[in-house]
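All protein chains but one are shown at their positions in the complex.
Our next item is subunit A:
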C-alpha cells in the first residue's frame, strides 16, 4: 500500500463532489483502490462514457494492467454516478451502480469472447451480477469493493485469458456465409425472398488490404448486374413495412412480380442460395417475417427451389413489355447507372451530402464532449459558488459579532476606568476588585485574615498611643477611662488573635515564620 498524493486526493474530491451520489463511499473505495494499484501503473482520469442507450456521461475511469499468472491484461473500469448501489428505476443499458469493466486489447492482440467477456471487451461476471442484486442504498457490504473485483478478475482471467493473438490459426474452411449475413446493416426482411425467388447474389468483392475510405468496398463498387440480382423480383418479395408505406412502391413491385422474368434467373438463384436454406438462423427469421405468400406456398417453393410467378395477379402489359425490353439491354444500362449513383454517393464527392458526414460526426463528438465537460464545470462552479456564498455569510455573521463585542468592550473600558473598586466583565456585570485575587488555600486565607486583624489591632493601639503615622495620641483626661477600657479590650483580642495565628501556622508547618 502506498499513499495517494494530496494533489490526487483533491482532484478526486473535486470530481466526486458535484456528480456522484454516494460521495463518501466512492471516495473511500477509489482511494483504497488507488493505494494498491497506483504503484502498479493504474491511472485515474475522467472521460465521457457513452452507455448502450447512447447517453454520454462524464465518469471516473480507472485504467491499467492487471497482472495474471500468464500475462498482463489491460483493463478499463468505469465508475457510474450512482456507484456502488444499483437503482432498479434506472433504465436498462445505462451505467447503473455496478462498475463497468472492459478489457482493452493491446497491439497485436484481440479480444477472445467467452463466458465472461463479449466481443467489445465488456466483462460479465457473477460477481458483478451479485453486486447488482445485493448492493442497494443503505446496505453496507464489504464484499463488493473495487479491490475485491480486481482479485476476482485476476483469478478468472488466470483460468481463461480474454486476450489472444490476432494471428488466427488455419482451421477448417467454414462454408461461405450468405451475402445477407456478411452485411449486418441490411434489414432482415429480404431474407425469405432471397431464399426462394431472389436472383443469384453477386460475389463479394475482396477487401482492399489498406482501405483508406471508411465506406465498405462493396458499397463503392457498382451494384450487381440485374441479371444476377434481378431487383424486380427482389423488391416484389421484399415485405419491409417501410416499403409498403412508401407511396405505392409496393404496388409497383407487385406488378413487377406479376411480370416475373425469365425463370432461368430464379433457377440460378435457388442454386446459389442453397446454403442459406439450411441455416437455422435463417429459419428463425422466417417465422418473424411477413411474407406475401402463405406458409404452404413457401414450403412448396422451398421444396422445388424454383420460384414460380404469381399466376393469380393481374398482368400489366406495360410492365411486361418494359421488363422484356430491359431484359434485353438493361444490364449495361443499369450497370452504368449504378456506377453513376455510386459516384454521386461517394463521400469524397463534394456534391454528395455524405461529403460532410465525417465533419459532422467529428463536430458532433466535439460538441458533445464540450457540452459534457461544460456541464461538469458549470455544476462544479455552482457548487463552489454556493459553498463560497455560505462561507461569506458565515464570516459576515462572525464579523458582526466581533463588532458587537468590541463595542461592548469599549463600554466596559469606560466603566472600568471610572469604577475604582469594581471590575466590569461587561457593561451590565461586575465583580468587586477585592475578590479578584484570592489566596491559594482556605487555611492560608484564614491565616492572612488573622494576620491582617492583628495588624489592624496594633494600628488601633498605636493610634490610641499617638504612634500611628503622624497622628497625635487620643488619650485625654476626659476619655482616660474609655481609653484604658479600649486598650484592654484590644490587647485581649490581640492576644487571642496571636494564639489563633500560632495554631494555624503550626498546623501549616509555618512555626518559624509566624511564632
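Here are a few things to note about the model shown:
Keep this in mind: a contact is a pair of C-beta atoms (placed from the backbone, for glycine too) under 8 Å apart; a residue touches a chain by one contact, two chains touch by 3 or more; residues count from 1.
Everything below uses one rule, namely that contacts and distances are computed from a predicted model.
Among the names given as "GPI transamidase component PIG-T precursor", "VPS37 C-terminal domain-containing protein", "Ribosomal RNA-processing protein 42" or "ATP synthase subunit b', chloroplastic", UniProt records the absent chain under the name "VPS37 C-terminal domain-containing protein".
Checked against the full complex, the candidates A:374, A:443 or A:499 give a single residue touching the omitted chain, namely A:374. Considering the whole complex, the residue from A:4, A:73, A:334 or A:504 that touches the absent chain is A:334. Annotation for subunit A: contacts to the undisplayed chain at residues 54, 56, 183, 185-186, 214-216, 219, 223, 226, 231-232, 235, 246-247, 252-253, 256, 318-319, 321-323, 325-326, 328-330, 333-334, 336-338, 340-345, 347, 351, 353-354, 356-357, 360-361, 363-364, 367-368, 370-371, 374-375, 377-378, 381-382, 384-385, 388-389, 391-392, 395-396, 398-399, 402-403, 405-406, 409-410, 412-413, 416, 420-421, 423-424, 431, 433-440, 448-449, 451-453, 455-457, 459-460, 463-464, 468-469, 471-472, 474, 478-479, 482-483, 485-486, 489-490.
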